[in-house]
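Report on the following structure.
A single protein chain has been omitted from the complex, and every remaining protein chain is retained in its original position.
In order of appearance the chains are A and B, and numbering begins at 1 in each one.
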Amino acid sequence: MLAVSLNAAVGRGAILLGVLTCIAGIAITIAGVRRHDQKALKSSIRYAYVVFFAALVAFLVMERALITRDFSLLYVQEHGSRDTPFLYNVTTLWSALEGSILLWILVLAGFIAAVARKFRARVGDELLAWAMVFMFAVGLFFFLLAFGPANPFVTGPVGVTDGPGPNPLLQNHILVLFHPPILYIGYVGFTVPFAFAMAALVTGRVGEGWLLETRRWTLYSWGFLTIGIILGSWWSYEVLGWGGVWVWDPVENASFLPWLTGTAYLHSVLVQERRGMLRVWNLSLVVATFSLTILGTFLTRSGVINSVHAFSEGSVGPWLLAFFAIVVLSSVILIGWRGERLRSPGSIDSPFSREGAFLANNVVFSIFAFVVLLGTVFPLVVEVLDDRRLVVGSPFFDRMTKPIGLTLLFLMAVAPVLPWRKASQEVLRDRLFWPAVCGVGALVFAVVTGSGGWAPLSAFALGGFAAGAALRQVALASRRQGWRGFVGRANGGMIVHLGVIVIAVALAASGAYTRSQEFVLEVGERVEFAGHSFEFEGLSLEADAVKTSVVAAVRIDDGPVYEPRRSKYVKQGMDIGTPSVKTGARHDIYLTLEGTVRPDDTTARIKVLIKPLILWLWIGGGLMALGTVLSAFPGSRRRPTAPVSDGLTEATRV
Amino acid sequence: MSERRSSVARTVAVGAIAVAVFFVALLVVAFNKDVTTTDTPLLMKPAPRVVSTTYDGEAFDLSRRRGSWVVLNFFNSTCVPCKREHPELVKFHETQSALGGTGAELYTIVNDDDEEAVRAFFEQQGGGWPIVRDDDASISVDFGVAKVPETWLISPTGVVAQRFTGQVTAELLGEAIASMSAEPAR
Partner (left out) sequence: MSSSSFNRAIKRWPSWLVLLVLTVVMLAIGIGRNSGPSTAEERIDAIAQRLACPTCDGESVYESRGSASQAIRQEIARQVAAGQASDDQIVAAIDDSYEADLRLVPDAEGLEAVIWIVPVVAAVLAIAVLAFVFRRWRDEGALVPTDDERSLVEKAMRDSESST
């Protein structure tokens, strides 16, 4: 017998309301566009608000159910628990499949309402109306998912009074509160430029209008996605115990792929705004970004790919795959249909120009995305064609992406100094001199302080080169414009570049120069390694309602005590090791407690990892976030060259 | 010139659609490969040595189970498909027990799991067959089990007859055994 549940009824009702409102929104808006009915179009704005209301109600109902431990819901039975602390109870909502769809719906509905509100004055515009249609359509899909195969409001059997709680790995760090929502805002945010791009194709207004409307939306979404990915790396570093930040796991790749095409898109639109070129590229990139978010969702929720990260298998797979197929096929067909109008009036005069560099940038990022996608789905290909299980791991990705990363660093150095249209040798030599000095300086510094290896040294040299170019740009701008030299698209972009360079250098260093050693220590024993001393002070036991931990106390450099531990989660039965990290500007000291330990043991196996420059990964991330915010600031320089064309009218069509 | 360009554009568009269709088809096939008989180098070869103890404290040796069909189910209490297929295994076990001595024997193999959790699950969901420990993963590794659930059929002569990856049903197991032992379906 299934429980009767108020929460389930209200939640399900809210989802149904969302479904119906999206359908109505689509119908009304299309009717309004067809019949030029202003009233109908105005009412579509209201439908957007209702959609948001429905999503909010569903989300809050589920949170309420989790917080009040309402075990009438199957979702709470399977993932909630009486003993989970309040914070982790709240985050349980997105720690499993059905709930994560609820979060997606909330963010998407938020964007739909925000777009409706922002553009409400121009609701009679055909472009905007069609954009709303597409946003409603995407919303409809996700509401249908939550109504059907991924229903979080299923009631469970009666009489259940407790549950196992969320996965232990999702219960021991506060980042679980930030990483998924921020990541989702980034992911879902790309729906907005996608909807506008599709609207542009449908209405035939494939000029620069849709780009300019959505510029800030795209920038912010990209910023959130960037921060979301970096927070995810930070989280795995702090929690997982093997000392790494990125492992090219399919779920990580699922978030990285749209970031790659999104970054290419952000750069490529500059060319279309300035010279009306690369239209097909931009449309393809924005469609690719959105499609990759759907594909990523499919890969991580359908069970086709092995990953420790993946959500448990549900039946959403076929739906997501079908949606992905529809999105890709309809986009390609639309782009092909409008092919004539997408022909650009100009051409690129020389590869040594800003346009040329951005075109090369598009190509490099596309290859990057292709390689990551290939590595992620290759196990599938082998399994289908050869009936064999294969794992493609980080060695493959590292080897393939190193040259691509170095190429991107080089482009980052050269592109900002390239003028539009054409560059002469003198100009290049003039502008690249001081950046080159920075690059060589960085190389000299690295070699003199003892670094080696072709990959890290190349990264340091090219990183210095690129940093020099970025700093040069900012210095010139601030000399000309004072504080305004730090804001605006170009200058904010340079600060983002600096953040990327810092991250690239930090990754190169920690990848190549990590040192590790494992010690079997007796209580009171002291060892030296890599210029630090470690004194093992003993084991202790900590227990609470959720877990029992054996804690090792290690004093570093006769200073504070750090406590790596092994915890056993009572309900789930999982045994998890938690590291303890001493952060420093030059390197992090990362301690883990290895093996099986009992609190009364007299020896412990402690592993010490010395990881260089890890702190700079997070600093680089902060720089990227800062640069994104600065970028959104309206700059004082004049509008870029007036868009070359805003859609061909009948009279001017060739 | 523009003729050539538009035909190039058309080719590119058709190519893009073809790639997309191929990719989606690949994913569809991969997705539907949920329960399959998967290949293994051990097929039709003697089963690896399995010597361990059960949760009841008894010794378990696969080679001494010759003479009847043996079904090995690799299980983990945190694995959702394993928990979903469990009722089917219960059904299968009941059918086989009813046949007495000629029925197939069912064993669950557990690696890297919490004993309490497994016991609790079996108590709740039913299942009166032995649970074999695989604490050092030697059994899983010898069979090459990377992802649970997996179900292996060992013939009465100790040869690996079939390997299922993914969720199984009682019917599937019964038919497999029947077709390979030339006896009426159970």
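Heads up, the rule we're going with is that contacts are C-beta pairs under 8 Å (C-beta built on N, C-alpha and C of every residue); 3 or more make two chains touch, one makes a residue touch a chain.
What you are looking at is a predicted structure, and each value in this text was computed from that prediction instead of being measured.
If you put the hidden chain back, the residue from A:Ala31, A:Leu476 or A:Ala543 that touches it is A:Leu476. Per the touch definition above, the residue from A:Ile23, A:Val160, A:Val392 or A:Leu471 contacting the chain not shown is A:Val392. For the options A:Tyr49, A:Phe178, A:Tyr513 or A:Phe633, the residue in contact with the chain missing from this view is A:Tyr513. Touch with the hidden chain on the side of subunit B covers residues 40-42, 111-112, 135-138, 140-147. Against the chain not shown here, subunit A presents residues 240-242, 244, 247, 249-250, 305-308, 310, 347-351, 356, 359-360, 363, 366-367, 370-371, 374-375, 378-379, 381-382, 385-386, 388-396, 399-400, 429-430, 433, 436-437, 440, 443-444, 446-447, 450-454, 456-457, 461, 476, 512-518, 575, 577, 607.
Here, only the chains that are shown with their structure count from here on.
A separation of 35 Å divides the Cα centre of subunit A from that of subunit B. Taken together, the subunit B residues at the contact with subunit A in this complex read 5-6, 9-10, 13, 16-17, 20-21, 24, 26-31, 33-34, 38-39, 77-78, 80-81, 113-117, 146-147. Listing the residues of subunit A that touch subunit B in their complex gives 298, 302-304, 306, 312-313, 317-318, 321, 324-325, 328-329, 332-333, 335-336, 339-340, 343, 377, 380-381, 383-384, 387-389, 572-575.
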